[in-house]
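Left out: one protein chain. Kept in place: all the others.
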Amino acid sequence: MRRSLGLNILLAIAGIFLLVLVVLPFWWVFSSSFKLPQEIISRTPTFFPHSFTVQHYAGLLTRSAYATYVVNSLIVAIASTLITLLLAVPAAYAFFRLEFPGRQALYRIILLAYAFPSIVILIPLFGMFAKLGIIDTLPALIGVNVAFALPFSIWMLRSFLASVPREIEEAAVIDGAPPTVILRRIMIPLIAPGIASVAIFAFISSWTEYVFASVLIISDAKRTVPVGFSGIIGQYQIDWGLLLAGAGLAVLPVIILFAFVGRWFVSGLTEGAVK
Amino acid sequence: MRNPTLLAFVFVAPAMSVLLLILGWPLVSAIILSLQDVRSVGSPGAWIGLDNYAKLLADPSLWRATGMSIAWVAANAVLQTALAMIAALVLSQNFPGVRIARTWIILTWIVPTVVVVIIWRWLFSTSGGMINPLIVQSGLSARPIGFFSTPWMAFATLVFINSWRWFPFVTLMLLAGMTRIPGDLYEAARIDGASAWKRFSRITWPLLKPTLGVLSVVGTLLSFNVFDIIWLMTAGGPAGGTRTLPVLIYETAFKGYRLSEAATMSVIATVLLLTFALLTVRSLDRQEERE
Partner (left out) sequence: MAQLKLQNIRKSFGTTEVIRNVNLAFDSGEFIVFVGPSGCGKSTLLRMIAGLEQVTEGAILIDGEDVTRADPSRRGIAMVFQSYALYPHMTVEENMGFGLEMAGVAKPERSKLVRQAAEVLKLEPYLSRKPKALSGGQRQRVAIGRAIVRNPKIFLFDEPLSNLDAELRVRMRLEIAKLHTDLGATMVYVTHDQVEAMTLATRIVVLNGGIVEQVGAPIELYENPDNLFVAGFIGSPRMNFLSARVIGRDGDGRALLTVPQLGLEGLAINPRDRDRELPKDVLLGIRPEHFRADAFEGSMAVSLRCEVFERLGNVSYLYSDIDRAEGIVAELRSQQSVRIGERASLWLKPADCFLFDPTGPRL
């Protein structure tokens, strides 16, 4: 479809606007993290760095436990993702295919989980975990992340399952496959993109989670990146260089992950949202 | 025949147990807490029934925070929808690099909140940063603008930052809705001589209404509950200018050491949200039936 010149210009303007809006802040932060302190706070902002230094990054890695934070975050995020998938896939299949009493009601209740402020459960949950003695442990955080990721994951997976033609499942039934085999050998391979999307969603939600991580984890050795990071903000209030370097490092793992699998996540969200 | 109910139970039970344990039970606890008089974590509290509710429902600060939350939701909805609509329209076109753009538009959503906070705190800072120097240099203003200096400014700035963070998610949802509009409709409209604006207002917008409907419910719930970005940027200030309901709840619990009151506020907030969700969903269903 050929577009008129006017439309093309409009498109270009809008496109550039979006590009600037989304990318420019990151560029500024990233490029400035390599600038010398004087240049960072100078009155004349520079688009391309005039200076270059890695002192901020070096300082960050030596003076703070950043590396530990990354390891913790990775453990929590990977574990949360795997457990979420393990729980959500069968549940989604059950809600989708299996007939059982209370199916509709239960499904609606799960979706309503997002209707209340997470603050609500923060206090009682802290109390409950304290009694169980699992405060300041990574598994507690993993549990919370899984709980928050489950409703959306189940919803997404269910709509992906719905897109598999019914006759394929019926053929498998006639072939004598029990539901567990159908799920494992037929459905899961066919909804692989959906599973990838859900995995990425779970990973990112877990990686960026702040509130519960800050309350449930106390010792520095178990901190995750977002919390450890805001600690650094608190400590080094006006050392912009350090903060910018920290921002860069906090973003880097996600950007690397997304460079590999981002495609699937986006296509999953856009295609999977077919109720 | 194998019992499907038993199998379903096995499939659903693990997920349900996690949800009940981590979300369900604390929710019930919170309701119980709201009926007691507990001050700090772990301390016992007397049973006072609905006293908390009576006290708080008459408390102006609760309603102020609720009003602020509503304003927060509305402002975010407008800005995010506008940005997302523009982005979705751009990304639904075909141009070199559109696929990369579609993948990376979500960049602002996948970074941790703390990073968002640092980025914008730095960019908007009055000493250094990027935006103020640009404004001063280009002559738009003689002095740097204090983006967080007054309650209104802080609120507006935060709305912008939160929208910056969330609009790509809305964009993807809108894109999903758009891909379901048959291309034939646009072609027929072109043949009929409809301008681009007409095609948008008569085809795209009406056919996106169901998607927008769902988004309005989900988006409202998510926006209302945003806590971390507000807390980390302004801690509810200055002068309570950004003290939305979640912020108030957090302050009451962890700064004011009045846990039960915080729990009461949470329950009230939940009831408000659920009512909103149910009413909206029902009216959306009715709208769909009418069409």
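Going by the order they are written in, the chains are A and B; count residues from 1 in each one.
Here is the rule we use: contacts are C-beta pairs under 8 Å (C-beta built on N, C-alpha and C of every residue); 3 or more make two chains touch, one makes a residue touch a chain.
Just so you know, these numbers come straight off a predicted model, no measurement behind them.
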Chain not shown: contacting residue from A:Ala12, A:Ile168 or A:Ala221: A:Ile168
Given the contact definition stated above, which residue among A:Ala14, A:Leu106, A:Ile186 or A:Leu257 touches the chain not shown here? A:Ile186
Suppose we count only contacts with the excluded chain; which residues of chain A make the list? 165, 167-168, 170-177, 181, 186, 189-190
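Please note the rule applied: only the chains that are shown with their structure count from here on.
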Would you mind pulling out the distance in Å between where the CA atoms of chain A average out and where those of chain B do? 16
Touching chain B in the complex: which residues of chain A? 1, 3-4, 7, 11, 14-15, 17-18, 21-23, 25-26, 28-29, 32, 40-45, 86-88, 90-91, 93-95, 98-101, 103, 106, 110, 112-128, 130, 143-144, 146-147, 150-151, 154, 178-180, 204, 207-208, 210-211, 225-226, 229-230, 233, 240, 243-244, 246-247, 250-251, 254-255, 258, 262-263, 265-266, 269-274
In the complex formed with chain A, which residues of chain B make contact? 2, 4-5, 7-12, 14-16, 18-19, 21-23, 25-27, 29-30, 33, 41-42, 83, 86-87, 89-90, 93, 95, 101-108, 110-115, 117-120, 122-123, 127-130, 133-134, 136-137, 164, 168, 172-173, 175-177, 179-180, 186-187, 190, 196, 218, 221-222, 224-225, 227-228, 232, 245-246, 249-250, 253, 259, 262-263, 266-267, 269-270, 273-274, 277
